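Supplied in structure tokens, the structure appears directly below.
Only a single protein chain was left out; the remaining protein chains are all shown in position.
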Amino acid sequence: MRRVAVAGVGLIPVKEYWDRSLQSLFAEAALKALKDAGTDKVDSVYVANMSGSFMQDQINMGALVTDSLGRPGLPAVRVEAGAASGGVAFHEAVKAVASGYSECVLVGGAEKMSDVLPEAATTALVMSEEQEYTAYTGVTQAGLSAMLHRLYLDLYAEPAQVGMMAVKGHDHSVGCKHAQYPFRMSIDRAMDSPMEADPIHMMECSGVGDGAAAMVLVPAADSGVEVVGSAVATDCCSLAIRRDPLIFESVRRAAEKAYSMAGVKPDDIDLAEVHDDFTINGILSLEALGLAGWGEATKLVAGNATDKDGKIPTNTFGGLKARGHPLGATGLYQVAEVALQLRGAAGDHQVPGAEVGLAQSMGGMASVSAVNILRRFGV
Amino acid sequence: MKTLRQVGIVGYGAYVPMYRLNAAEINRMWGTSGAPVEEKSVVALDEDTVTISVECAKQAVRRARIDPSLIGAVYVGTESKPYAVKPSGTIVAEAIGATPSVSTADYEFACKAGTEAMQTCIGLVGSGMQRYAMAIGADTAQGRPADALEYTAACGGAAYIFAERSAETVAYLEASYSYVTDTPDFWRRAKEMYPRHGNRFTGEPAYFKHITGATKGLLKETGYGPEEFKYAVFHQPNTKFPITVARSLGFSVDQINPGLVVGKVGNTYAGSSPMGLAATLDVAEPGDRIFMVSYGSGSGSDAFIFTAQDALRDKRGGPNLKGFIDRKRNVDYATYLRHRGQIIQ
Partner (left out) sequence: MSVPRYWRNEVPRYRLMGRKCVACGARYFPAQPVCTCGGTEFEDIKLVEAGEVVTWTVIRSPPLGYEKYAPYVVALVELDDGMRLLSQVVDVDPADVKAGMRVEAVFRKVREDGPSGIIMYGYKFRPMVE
């Protein structure tokens, strides 16, 4: 396999783009990434998108986005893996370059949630679950996460300790130009917000937003940001049949493989972007990634270890909670943010001396996960 | 009417949803007073005639201790069909595992649809056409807001499995009788949400005439007098009517009291007298003879004589109707409307 590098990064702010189409968001991020890479020699395109077939009635998105980029003719395909679409699309793009099949890949993700009403967005999210016996109960993604949240509270933590995951995300987002909610939020505000799905408060949930993020991948040369580990893993779809529902097996498996590919251990990770669509999922992800012991992630978060100068800076631009969570695009925001950190281009969010960073996304109730590890090289 | 071979009830079940609307709440709403019943049952948001029927049917199967696939007929009597066209009985039969070797249909005869289904099952088993046949009377009854029926129109049901009389029989049938004339005292036209009724016309020429006719007919046919029954159940649209008709026919309040559930659950229409019978079977002893008469507007009455057997004591375990009546939560008028689909459909 060839070594793969991130040659270009493009992000647009996560917000509600009432007057823009899905493909225009994609095109904007893609053009930024291509400009950043200084190339127009893209030979294939991967587009990450979760809910376009429901929110925009749009499938066959590969052709749609190459057309909108003025590049009809390029091979292109949509990658869908629930809210892990971005992370999985990145993984597929890495494989394309690593295998030698492609020389320059554009991988971008776009999602436009503001095109539908909130209850339809709720429905779109639960489409990641098995429909006939899980979604049929009327449960939501918040509800599934809430059931884990309650088990976690019984065993390991107080509500406010889990809620700190959101507070920290907001702290980190302040000043972030692409974040949807770049403001501080107190733990009291989170704990006083209405219940979304007991015991999850509304202010522990990521919001509804539109966004697009893109990267250009090429064979690694002399210096830059290299993709040193990339893995995807799955788990049983239903929480009901998992041996221990508090262990995100798909995250653990993908992380194990990605660490092994990268030749690193959790201790070597300088920063992590984790999937905190709900506070508890950020907590459980930190544990499944091996960045915190089982049942110990809230101590990590409360103890400033996840701050930018802490032991394991986490969600340095705000995470899903504060940067925003445009579903299929989210995984690419995460990887792009890691790339910015490793380039030293993270501005006020910069983790000093960051060399190795990790991005983790998950789809469904962690029934699929992607873990991508990047390393700065040659500088 | 008597069957060619002896028929009995081999299992039964009765159910009432947990929500109640007190008459005082209706009076508060409309500035009225009086209370034909103390309170009435209200369905949960996710209940309808089919779910009530399944609840009753599952109890009946459990008590009957039979393989449900042997049930050859499932008939649901109701005036609250969830579908105007599509049988409720198929859903019930599928849910209890009686399909596919089964006959099903929905019966309509206002409040006596349930006992009409019983007559049919008795005929099927009595003729030898079926080994087991199930009759259900269940309703989520309609009563127009501010109408007198709003106090009473309630939700509940009961199911009976009939089989040839054996040691497994909890109560066997001695005889039955039907009495029908064309008497338009209460009706609901197609696509109308609420029934209309003839007010006092529903009394003497309707309820009283038909119950009296059926009772006298069956007593004459069997030669029994009222005193030869331990218990009696008369269709219970309110508390007053069954007491009045019982007394006029020579039955005592003591005979009807165990089965008189209307005061606590309201008028469950096609479920009414079948639930009264279930409440009576819940307390009867082997050898007790029970008289039962339904009334359905339009109009008619079905009368039955059952005698309890030893198996009744052994089989009636588990949650019974009293348990479901006691398991209650009172709701306010707005919640009542919501549960009835009047606020959000």
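Letters A and B mark the chains as written, and numbering starts fresh at 1 in each.
As a convention for this text, a contact is a pair of C-beta atoms (placed from the backbone, for glycine too) under 8 Å apart; a residue touches a chain by one contact, two chains touch by 3 or more.
This is a predicted model, so every value here is computed, not measured.
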Displayed chains that the missing one touches are A, B
Contact partner of the left-out chain, one of A:Gly229, A:Pro245 or A:Gly282: A:Pro245
Of the residues listed, A:Asp40, A:Asp57, A:Glu132 or A:Asp222, which one is in contact with the missing chain? A:Glu132
Out of B:Thr3, B:Thr51 or B:Thr215, only one touches the absent chain, namely B:Thr51
Touching the absent chain in the whole complex: find that residue among B:Met18, B:Ala148 or B:Val283. B:Met18
Interface residues of chain A toward the undisplayed chain are 118-120, 122-123, 126, 130, 132-140, 142-144, 146-148, 150-151, 154, 194-200, 238-241, 245
Hidden partner sits against chain B at residues 18, 44-48, 50-51, 54-55, 58, 82-83, 91, 94-97, 319, 323-324, 327, 341, 344-345
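To be clear about the criterion, only the chains that are shown with their structure count from here on.
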For the pair chain A and chain B, the C-alpha centroid-to-centroid distance in angstrom is 59
